[in-house]
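All protein chains of the complex are present and in place, except for one that has been dropped.
Which chain is which? They are A and B, in the order written, and residues in each are numbered from 1.
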Amino acid sequence: MVRVETFANIAEAAGAMNQETRFLAGGTLVMEAVNYGSQRFNRIVRTRDPAMKSISLDSSRIVIGAGVTMADILRNPELSFLAPAARAVGGPAIRNMATVGGNLFAPNPYGDFATALLALDADVRFTDGSETPIESFFSNRHSSRGLVAAVIVNRRPDIELRFKKVSRVKPKGIAVMSIAVALNRQVGRLSNTRIAFGAMGPTALRAKAAEAALESATLDAAGVASALNRTMEGLAPQDDPIASAWYRASVAPVHLRRLLLGEESFR
Amino acid sequence: MSSIEFRKDLFSDERDDNLKEIGQPTQRQDILGHVTGRSPYYDDHLFDGLLHMRCVRSEHHNARIRSIDTSAAERMAGVKRIITAADVPHNINTLLALINFGKDDEALLQGERVSYKGEAIVAVVAETDRQARDAVAAVRIDYEVLPHVLDPEEALAPDAPVVNNAYPNNTFDYHELYDHQKLRFGDVEKGFAQADQIVEGKYQLSPIEQAPIETCGAIAAPETNDRYVCYTSTQALFFSLGTTAKLLDIPSSRLHFIGGTVGGGFGGKVDSLHEPLAVLGSVLTGAPVKFMWDRAEEMQVGAPRGAERWYIKDGVMNDGRIVARQFTGYFDAGAYTRLSSYAIIKATGHLPGPYTIPNVASNVFCVYTNRTPATAMRGFGITAVDFSIECHMDKVAESVGMNPIELRILNAYRDGDIKAHRRFAKNTALVECCQVAAQKAAWPISANMAAQTSLSGGGRTEIPETVTDQVGRIGERRRSPVPREPGAGAQSKGRVAAGTASQAINAAPPQDDDMIIEASRIGHKISEHPQQTAPHQPPVPPQPPGYAPPLVPPAPSHTLAQPAASRPPVPQPPAPPTPPVPPAPSAGAASQPYKPDSPFQRGVKRPGVSSFISGTRRR
Partner (left out) sequence: MTKTPVRFTLNGSEAAVFVQPGANLLDVLRRDLGDLSPKYGCGQGACGACTVLIDGEPHVSCLTLAETVEDRRVDTVNGMQNGPDLDALQQAFMDGFAAQCGYCTPGMLMAAKSLLSANPRPSRDEVIEAISGNICRCTGYEAIVDAILIASGQATRRVG
């Protein structure tokens, strides 16, 4: 049996959370668990707080409320750089429901949008105001206790975000993998590149060896070659009904090359 | 956009082309209901006080059940009834028992031992779906986990764990003789000896879930006339009715089954698991009960198209003629028979594919493993072996350095050719298919091949002298390893003279007089011989293709060898539209056909309604 408690604001909702609760925003994760009779929680906490759905932008940072949906992202011209990742989530109905905050908790192989946030070095803000880099948020996700209020992305006009979702069914399919690359080119040479893979481990993961191999490299076939060889270092793909770990490991460098070199149109 | 091209130039003299419907746009008769959301699927019937059923399922591939503790679940809010194996009146069945094919091997609810992950052990009936799920989670089952086997070839090893108690050799028993289905036509060893090349291949197909969007299920409710109404997703209403009557030991006249509007089936809704449980729940609670799989059950427990593995060995001449083809096939039935035994009959009837090959042999095994039972799906029995054969044809083409389409045209069966199951090929069109495919794909073929036709060139009509063996008798493999390939390990081989149809195996007699088929009552021609339509003298029952029945009537070989320029008369009854008639009644009293004690007495003239029904729709 499950109870539903609705709170006026996010702080009260956070105060009601414990081991036996789940916070419901879009419902795409929590309601599935309810429908299938999950015995892991017996209370649903939700709030009508409009702050959850706010998007605020200043000159340096973009604060996206945890309750902002993928459809909200797609409608906002200021967030067009995130549109390819938002569009990769589900079909139109799911995008009207699925939220930025929920995507942080989507189990492998889901969480395409969060993969893009990882490549952007986003921060996760909890309801108590504390902030955590998204990478450490992921590494502690299984034991995360706070309620996520927002994610924060730095405005970096010098960075180009490229995103690609590899799936067997198009246009909507579960990820074989998703790849997000944040490129920063200084006089033709790459610097501080971020490469994030979704569905290649228990959470979205960065390919740090490949990132390092791209330092000061040129963005051409010769320049990315050593990075491609090191793509899999630090990744931990798993077998699932969509693809085997072997297949994922085999094709990851291919898809990374295509994304880096712009060998196909990506969206 | 899709469009259909009618090739009316082909076989134009065999067809009346003044067709009013075929080739013309039309509307489905049920389409208005579909587009208005009013088509009545089984879950679209509302009942007051509807209860919900969910199952406790095995967590292991193979385990003995030491104990089942439902005490906590029984006390939970909303729980109306906990159902276990002891509550099922006749808790053993096999789907094709209704046509007397195979032994009862599967319980509706397992009480002692489970043989696949997801097998149902306990059913809980509660006021809401959530309450039923919570109670399921509270049932405690103590398992003694047993070794399991998940691969069909491993399951044939003498020391493999026993999967199915009714078939302790892990194989279905064919004709009460062999642990596999044999096909022998000619002498493959001689063919291999005369061949220029031997080409071998191994092919396999994973299980495929039908995945209908509407999950399998049924709603049952008491009616006012001492019957139970059951709305069901079944694709096989009378299988479901008969199976329910048997498992619940209740006259079928007390069961009012309503189906026909199915939200996708594709073969996955023939296994009749839901109706018996829903009706049993209704009997035990006196209330309407719904048993509906969720998507996870549909994928894990829903019987898929089974896995198959095929080994093919061809003897090929350098000019591309295939002179011998041998198969060793394994069907992974999963833990219980369902329809796999029948799939193998279909597969064997299809061998060696649409090609005329003078020497053919196959051994096909229906193997039990600790996987989800397999069942029907779109062309099952044919799909995987056709995939294998066509892959192999490409391999043969490569081996002999030949255009793969020309290889197919060269070996294609033509009208009048005798097939390995000893019937004539007729209305063949593979040659034309290959020619059109080559043309569409701009794949060049020679003028000679482009000029071939299915109408001529046939007439490879002699049934050759056929080598037989008796390897692989039931139980033999349990004692020691036995070769699996046709003919291998045979100490003594038999020979059936050329022109002889085959060894006669008598079909099971009809169980009741009223089951005798009267030729005049069925819609298609079953015989050209009037003596077979004599009253109460059943015509030869429809035989499964490939089951190697005797020719009817036994034809002297000179009629088989007539010139093939014209289509030869084909003296067989057409392939039956129904599953196979069994080879022989199973031994033992336990497998006697089900007969209710007092059938057709209640409710026949008293149509009733459920007192719980609140209309199919409330506004």
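Here is the rule we use: a residue touches a chain if its C-beta (ideal position, glycine included) is under 8 Å from a C-beta of that chain, and two chains touch if they have at least 3 such contacts.
Quantities reported herein were computed from a predicted structural model and do not represent experimental measurements.
Q: Specify the residue from the set B:215, B:243 or B:610 that touches the hidden chain.
A: Final answer for the missing-chain contact: B:215.
Q: Per the definition of touch given earlier, which of B:59, B:74, B:153 or B:294 contacts the omitted chain?
A: Of the candidates B:59, B:74, B:153 or B:294, B:294 is in touch with the missing chain.
Q: Where the complex has a chain not shown, which of A:1, A:212, A:225 or A:254 is the residue touching it?
A: A:1
Q: Would you indicate which residue among A:56, A:96, A:130 or A:186 is in contact with the undisplayed chain?
A: Residue touching the absent chain, from the options given: A:96.
Q: Residue by residue, what part of subunit A touches the chain that was omitted?
A: Subunit A touches the chain not shown through residues 1-4, 6, 24, 26-28, 31-32, 34-36, 44, 46, 71, 90-94, 96-97, 171-172.
Q: Which parts of subunit B are in contact with the chain that was left out?
A: 1-4, 23-28, 30-39, 41, 43-44, 46, 50, 77, 128, 130, 210-215, 262-266, 292, 294-295, 615-619
Here, only the chains that are shown with their structure count from here on.
Q: Would you tell me which residues of subunit A are touching subunit B in their complex?
A: 1-2, 34-37, 39
Q: Give every residue of subunit B touching subunit A within the complex, in rising order.
A: Within the complex, subunit B touches subunit A at residues 54, 77, 129-131, 133-134, 136-137, 294, 296.
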